[in-house]
Structure formats: structure tokens, C-alpha cells
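To start, the structure itself, in C-alpha cells.
Yeah, one chain of the complex is gone here, protein chain that is, but the others are all in their spots.
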Amino acid sequence: MIDPKKQAEIVHKSLKKRYRKEKRFRAYGILAITIALASLIVLFADIINKGHTGFLKTTITLDVEMNAETMYLEDPTDPDAVRMADFVEPLIQSLSEILPEATEEDRGKLRGLINPYASSQLRDELVANPDWMGTTQTITFLAHSNVDVYNKHKGNEAYSIKLSEEQQQYVDKLRDKGVIETSFNDVFFTSGDSRDPARAGVLGAIVGSLLVMFVTLVLSFPIGVAAAIYLEEFAPRNRITDFIEVNINNLAAVPSIIFGLLGLAVFINLFGMPRSVPFVGGLVLTLMTLPTIIISSRAAIKSVPPSIREAAEGVGASKMQVVLHHVLPLAMPGMLTGSIIGMAQALGETAPLLLIGMVAFIVEIPEGFFDAATVLPVQVFLWAGSPELAFIERASAAIMVLLAFLLSMNALAIWLRKRLERRW
Amino acid sequence: MKKDNNSVYGGHTSHEFNEDLASLNADFLKMGYMVRDQLTNAIAALMDGDGFRADEVRNNDKIVDKLELEIDDEAVRIIARRQPAAIDLRLVIAVMKMVADLERVGDEAKKIAKSALALSEEGQAPRGYVEVRHISNHVLEMLNDALDAFARLDSELALRVMKEDKIVDEEYKAATRSLLTFMMEDTRNISRCMSVMWVLRALERVGDHACNISEHVIFMVEGEDIRHTPVEDTEKLVGR
Partner (left out) sequence: MNMNDTLISEPLEPQEMSTPVNRPVEDAGAQSAKVEEGKTVGKPFADDPKFKLRNVEVFYGQERAIKNVSLDIGRNEVIAFIGPSGCGKSTFLRCLNRMNDSIDICRVKGQLMLDDEDIYHSKKDVVELRARVGMVFQKPNPFPKSIYDNVAYGPRIHGLANRKSELDDIVEDSLRKAGLWNEAKDRLHSIATGMSGGQQQRLCIARAIAVSPEVVLMDEPCSALDPIATAKVEELISELSESYTIIIVTHSMQQAARVSSRTAYFHLGHLVEVNETSKVFTSPEHELTESYITGRFG
């Protein structure tokens, strides 16, 4: 036996050592979290730094004179002839009026300031308003993407190489005169993809993602929950169910590109479904998220206390009633959270969709499950690979949109859990 | 039926409970043997006309009373703290009741001592002492046996004590009859004979108490309350 006095002394001595150990342990933990947080902040800072300009656009506001002569238009009253008119000329003229120092030889340089699609914009407006002919209208056009980039990153050499020195001077002048302005980039959110970065938007990708997610949710949630309930509540415990269980766990670890290959082989080649459509994308992502949903749903069902089942059985509820009235409502928050996390994972998935052709260049905004479409992460992937400088910031901006979607889905998961959770 | 002592006072998961019951048992036996000694001394004082000894008996009765209170207190404490059941419960209940009987035996001893004092002043051996000696031997043996039956948890011995009581009753009747004869022969004898009669009466009561103690021992060992039941039924129960 140890003498009580001595014991107190020994304990007192060892106490210091223990406290030191605890402190050290806590320090490790704080360090780990700091590193994680720091890298996260760096990542976000980088993306926001690169991408925030993607939410801005550069416009040129010109007083355009619709002169039939300059437009090489013989009969301004014939709508078909109007379509064939030269719409570049009035723009150049308008510009050179503002920039008198530009000579005839600089017309090409002036032209390089205006968006290549500005002429078709002018044409469309003129067709819509035939009475404009012969008047002067103040119209706002998008600037050329090179101007856009230069304008938004003033003083940064890397962003000005596409413009000649004269052009740079022109832009500076135009900005001083208020012709070139920077404003919120509504084009980014209202249009689909485009070869011209200034006109490229994420709306097509967002709609595509929503369509794919809808298909995935509608298929994977009921199937996953039903499978989980069957396996957990009704399936007999034997080799077959053990085998199924092991394989579900394995499927969750299968690389997602394999699911893409599967989708390509089964849905497209075997069943002859069209390529690049949200429906097939949803099917492939359903396959991918099912294991996650089944596993999390089973965990949620398992976490329902057996005492509740017993209580229901004790008053004479049948198996079905026990599951429907008690187990399912109690497991629902867990199932929903698991499903939303799975969906978020699917939302960020690129690889399997590349294989089923959702990587195509699609300008139109998809209108249904069988329209060719792309999704947000694929759009990011496409833009990030484009050579134009302006696409880099578009890609970063698209990443921010994607992150916003993911964060809001996670927030929804948390809110749902808080809302539905019941204590027992 | 005999029960193993260890199976009654030992074997509990709680050692303290074992000790409580053992100490209750020891205290009860201590009181029992003390009361028996009181009775022996009172009879001896009577026979020898020893006033000093009789006084001693009268004084010692206070100790017996104190023991009774102590044992009762202990029993109540056990019930409150341990909630005894079955044999333990019967033991505690039986002890509480037997203690009352023992205390009464002590009182009878005190009465005998008082009579001894009164008679010793007369100085001469009176008539009826033969009967007293005879009955007192018998009663002392019964009391001794009853205590032994408790100590050994021996219901057969207890049953024998109960049967003895019948004999004591007979002897008591015979003795009173002969004393009555003395009194009728010579009226001067009446007061002395009455004193002896009281002693006999006290001894007969002691026999009854010994009998009661035996009944409680049987209740304790067999688990059946055999008061007011015919002896034959008790015999069947004990002989099982």
C-alpha cells in the first residue's frame, strides 16, 4: 500500500505532466484546424480574386446613325434587304466620331474594340424597329472580350497583350469619355455557352445541372430509401443479403468514372438513348449516389432506438406499421441529410458525365430532359481549358456559382435535420 | 428438521448483513443464558435461604431489561436497513417475540427472588420445597433446551420442550394440591405456603415461556406458525 500522504505527492507531481500533455494535444488539434482553415481561405481567396471580375461586363454605348447609305442599303423599306445590310460600318463611324485621331487605316483596330456580335445585335434591333431607319439611336453594345479584360485589369500587363498600344489608348480615352462602362454582368446569368467569352454565360449549365439533379433525386431517393428499408427491416439475414450488403459498400468506393463507362455502355450503346442529355446524366449519377444514400439511410434506420420499435410492436402494430409510423419518420432527417450530401456530391461530379457526352459545346439553354445540355462542373472544366484570357475569370466565376449551389444544399441539409429532428 | 447454522447467519452477499444477524443471535443467547442464570440463582437463594443472593438476582434484572431493549433495537434496525425476507425475516421476528418471553422469565426470576427474601427471614426450610426443587429442575431444563433449540436451529428439540410443558403443568397441579393440604392441616402455614405457591406459579409461567420460545423456534426453522395448532400437526411438520 502507498502511504496516503505520499500518494497525494505523487499525484500532484504527475498532474503537471498530464496538464502539459493535454496542452500539447490541444495545440496539435488547433494547428491541424488552422492549416485546414488556412488552405480553405487561400483557395477561396484565389477563386474570388480571379473570379469576381467575371461578374462584371464592359459595355460601349454609341450613338449609331442608321444611314442607308453607310449601310449599303438600297431599299430601306424592304425587310429582307435590311437583314443583308452592313451593320459594322455605322458602328465604326460612330466610334471614329468619338475618336477623331483614328485614321482610315485604324478602322480594323477600332473594329477590334467592339464585340464581334455587336453588328448582329444592331441588325436584330433594327429589324424589330424598322422606323429607326434614318435616325440616330443611342445603343449599348458589349465590348470585345479583349477590351473587357484590359478594362477590368488596368495596369496589369498580362491582360493587355491582346490589344495594340493604339487600341489601349483608344480604350482609355473611351472610358474617360464615359463611352466604355463597367457594370454587373447580367449576360453571365442569362445566356448559355459561347465562343465569345464576353457573351458566355452559365444559365445553360445551371439549367442542365438542375435537370440532372432532378432526375437523380427523383430516382435515387425513393430507390435508395426503399432498398435501405428492405435491407434493414425485412430482409432475412443470410448469405445473399450479406453479399448484397458488401457490394453496396464496395460500390460506394468505386471511382465515379466507372459509372460513366457503365452509363455509356448500357444506356447509350445498349438502350440507344441519346448522348449529352440530362436524363442519361441523371441515370448515371443515380447509380453513383445510390450506394451513398442506401448506406446513410441504413445508418439512419439503425439509429432509431429499438425501444420505439418495441413500443409500437407492444401495442400491436404490424411490421409495416412500425416501419411507416415510427421508424421512417424518425429516420427521415438522417435519410434526407444523407441524400442531400449524396446529391451535392453528384452535383460536383464531372468524370462520368464526360463519358456520356455532356461535355459538348452547347449554346442553347436546355428545355427538357432530352435536350443536349451540360452541367456546371463540366462548364468549369471546358472554360478552364479555353485559351482566351477572359474564360479564366468566367471559369472562376462559374466555380463560385457551383460553390454557392453546394453550400446552399448543405445548408438545406442542416436546416432539414434541425427542423425534422425529434428527441427521444 | 435441523438447519445448518451457517445457512442462516452466513452466506449473504452482504457481509454486514451476516454480521448483523450473527450479533443479533449472539445477543439473544447472551440474554437467554443470563436469564437462565438468574432463575438458577433465584431458586438457589430460595433453597439456601440466601438473602444476599436473592438481592443480587433482583438487581441483575435491570441488566436483563436493558438487554431486551438493546436486542429489540437491533432487530428494528435490521428490518429497517436490510428488509429481511424468508428465514432472515422469521429470525428477526422470532427474536423480537422471544425476547419478550425471556424478559418475562427474568421477571419471574425476580419474583422468586422476592419470595426467597421473604421466606429466608422466617429462617427455616418450609414445606413444599421438594416440589419446588423438582419443578424448577424441570423448568430450567426446558428453558435450557429451548435456548439450545434456538442456538442449534433444532425444531425437534423445540418440539420436545413443548411436550415437556404438559408434564410441568401436571406437576404444578400436584404440587398445589399438596400445598393446599398443608394449608388445611395447619392455618399457620398459610402465609408461608402462599409464598411457595407464588414461586410454583412463577415456575409454571417460566415453563410456558420456554414453550413459547420453542414455538417461535419452530416458526423460525420450519416457516409455519404452530401456535394454537394441535401437537400432532406440529409433529408431522417437524418430522418431515
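Here the chain labels run A and B in written order, and each chain numbers its own residues starting at 1.
To be clear about the criterion, contacts are C-beta pairs under 8 Å (C-beta built on N, C-alpha and C of every residue); 3 or more make two chains touch, one makes a residue touch a chain.
Note that the coordinates shown come from a computational prediction; the quantities given were computed from them, not determined experimentally.
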Key: Left-out chain, listing which of the shown chains it touches   = A, B
Key: Touch criterion as defined above, residue of A:84, A:161, A:254 or A:311 at the omitted chain   = A:311
Task = With the full complex in mind, choose from B:14, B:137 or B:191 the residue touching the hidden chain.
result = B:14
Remark   = Out of B:32, B:49, B:84 or B:128, only one touches the absent chain, namely B:84
Touching residues on chain B - with respect to the absent chain = 7, 11-14, 17, 82-90, 222-224
Ask   = Where does chain A touch the missing chain, residue by residue?
value = 236-238, 305, 307-318, 321, 325-326, 330, 422-424
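Heads up, the rule we're going with is that only the chains that are shown with their structure count from here on.
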Remark   = Expressed in whole Å, how far the mean CA point of chain A lies from that of chain B is 102
